[in-house]
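Below is one structure, written out as structure tokens; comments come after it.
Complex shown without one protein chain; remaining protein chains in place.
What follows is chain A.
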Amino acid sequence: MDLEMNLNAPHSMGTTIIGVTYNGGVVLGADSRTSTGMYVANRASDKITQLTDNVYVCRSGSAADSQIVSDYVRYFLHQHTIQLGQSATSKVAANLIRLLSYNNKNMLETGLIVGGWDKYEGGKIYAIPLGGTLIEQPFAIGGSGSSYLYGFFDQAWKEGMTKEEAEVRFVL
């Protein structure tokens, strides 16, 4: 009886997603569990989605919402790349996500972290929580599991880490 009710609940991800800049770019990390209520619908989901060659996004919140937003943005970025004649910057990707998130804020339920590298600004992390605010940060955490990490990051984060440090300490 319990199981039935829960399977009708919307697929949402009980997620932890992290994006961290280091002195050569960005490192993104995410867990792989998608839950529908109490049941784990997918234990091998890929929450880091590619938008372009150099920009990726970590998805949290409703699985459907975050997937459709990334799909739209990938489509727009593809056209943008063709028009521009060079790869899109992570700022453009983040702003496109922001536009979709903000203009549909009543219907969407997804928090995203955009991370990418471009030749103008290097590695950048942008957090786009519910509501469509765009915040550029040296590191970002999101998802329901991120609450446990605020303290750790506040204490242990420092600028200018190497890739190994960033990966080992924070993401892994």
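What we mean here is this: a contact is a pair of C-beta atoms (placed from the backbone, for glycine too) under 8 Å apart; a residue touches a chain by one contact, two chains touch by 3 or more; residues count from 1.
The criterion applied here is as follows: contacts and distances are computed from a predicted model.
The UniProt record for the undisplayed chain lists the protein name "Proteasome subunit beta", from the options "Nuclear transport factor 2 like export factor 2", "Serine palmitoyltransferase 1", "Proteasome subunit beta" or "ESCRT-II complex subunit VPS25". Of the candidate positions A:N42, A:Q67, A:T81 or A:Q137, contact with the unshown chain belongs to A:Q137.
Take chain A: the residues that touch the chain left off the picture are 12, 14, 98, 101-102, 105-107, 109, 127, 129-135, 137, 144, 147, 150.
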